[in-house]
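So that we are looking at the same thing, I have put the structure below in structure tokens.
One protein chain omitted, others in place.
Moving on, here comes chain A:
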Amino acid sequence: MQQPAPGDGGRAISSLYPPPASLAAEHRVIEDPEWSLATVPHLTDLCLQHIIHNFGKNPVLNRLLPEHQRKVLDRLSTDVPLAVTANLIRDEDYWKRCCTERWQVCDISNYGGSWKRMFMERHLENVVKRFIPNSTDPNQVLELIPLCKDYVRKLEVDQFLPPLQVDQKEEMDDDDTGSDFGDDEVSMHHYDIGVLITALPHLEELHLTYGMKDCGMNFEWNLFDFTHQDCCNLAVALKKCHNLKVFKLTRSKVDDNQTRLLVRNLLDHPCLVELNLSHNLIRDKGAQAVGKLINCSRLETLDLCNNQIHHEGAQALAQALAENSTLTSLNLRLNCLEDKGGEAIGHALLTNTTLKSIHLGSNNLSEPTATVFSQVLAQNTTLTNINFSCNHLGLDGGKQLLDGLANNKTLTEFDLRLAEVGQETEYLIHQIVWANREVARLGSLQNAPAKPL
């Protein structure tokens, strides 16, 4: 009685499953005296198994019943080519498996809670990071574009490999002394990311670092060059990215001319809200260009930390700041503004009513700036966060700031560490700021009591 049914099943399965191993297993099952029907997998399961095995060649998913879809997705291998799965599978669990198998650390909160987006973005980032101009096939990237263009919203590329021949690179890897070989004649342009980002319609964030990671003892300065050609390509591409909101170009040796070129292309950008040019080589000219950009765009956050902006650039920024009504956060840490620049910015803050946070740490500021800022603290009612750390304000400057702060009710953070203002003053200022912060906390609680974090 049991003979024909498994036999039929075996034949049916054998027709579905050409490998002889399964047939052998069936035979073994048949001969097994303790064999029971309960252990025989259902035909649907077998079919699903088959589908899963051949998913790369024949992706059947949407025509299946929901429960079967579920099973297929649970068991589908993460090695199935992306070309098949990218636009077919929406299931988050599958993509979660893909991500966790590929990367150890996966913080989904940075990707809008979408595993698929995370996978796509990181995959694309990896491809771009490993792209070597003139040697890697550009189609490698271009083929990915139609697959991931609907999902990529943020692109973080912290490495651009320079165009070197593979053998040269190997040679370099092998031989430290041959590093000078062919440096002069090879153009150092990096991969033109414009091709990619202009093809991504939903791109909102772009973080770029023109440099190399883990070069070890093969370090050479020209590996970190951000060439003019790169800058041109990037600038032209940026103009076409209409949905771009956040743009970060850090640690890339961006100089004044390049800044001006970028700014010229970013003028009147419809969406750009945050601009980060920290850890570059921007001087006063570049700062002037950025100052022009502030009032010709919708920028809210500007980060220029660790550049070489002196008082002229600071004055240009201050002039822009005085008329501006969009910028809320300005970071000028680790520049050389000195008192002239600090005073200019302080005067600008007397009229500005939008800026909430300003970072002037490590800028060689001293007492004159402190006097101006004491006035600012007395008048301005929007600033909540000021950072004066690592300046030489001196004891008198600290006292003036304390006087200015006496009637201020809005400032909630005031960093005066290593500013030589004296412990007593620092403590008193801390008390005032702490009180303000308590008031703000309670106020925010009362205003939005049922707002979950």
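Here is the rule we go by: a contact is a pair of C-beta atoms (placed from the backbone, for glycine too) under 8 Å apart; a residue touches a chain by one contact, two chains touch by 3 or more; residues count from 1.
The criterion applied here is as follows: contacts and distances are computed from a predicted model.
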{"item": "Undepicted complex member, UniProt protein name, chosen from \"Mediator of RNA polymerase II transcription subunit 8\", \"Dynein regulatory complex protein 1\", \"ETFB lysine methyltransferase\" or \"GPI transamidase component PIG-S\"", "value": "\"Dynein regulatory complex protein 1\""}
{"item": "Contacting the left-out chain in the complete assembly, out of A:R102, A:K240, A:R264 or A:R441", "value": "A:R441"}
{"item": "Residue of A:S114, A:T136 or A:N364 touching the missing chain in the full complex", "value": "A:N364"}
{"item": "Where the missing chain touches chain A, by residue", "value": "333-334, 361-362, 364, 389-390, 415, 417-418, 437-438, 441, 445-446, 449-450, 452-453"}
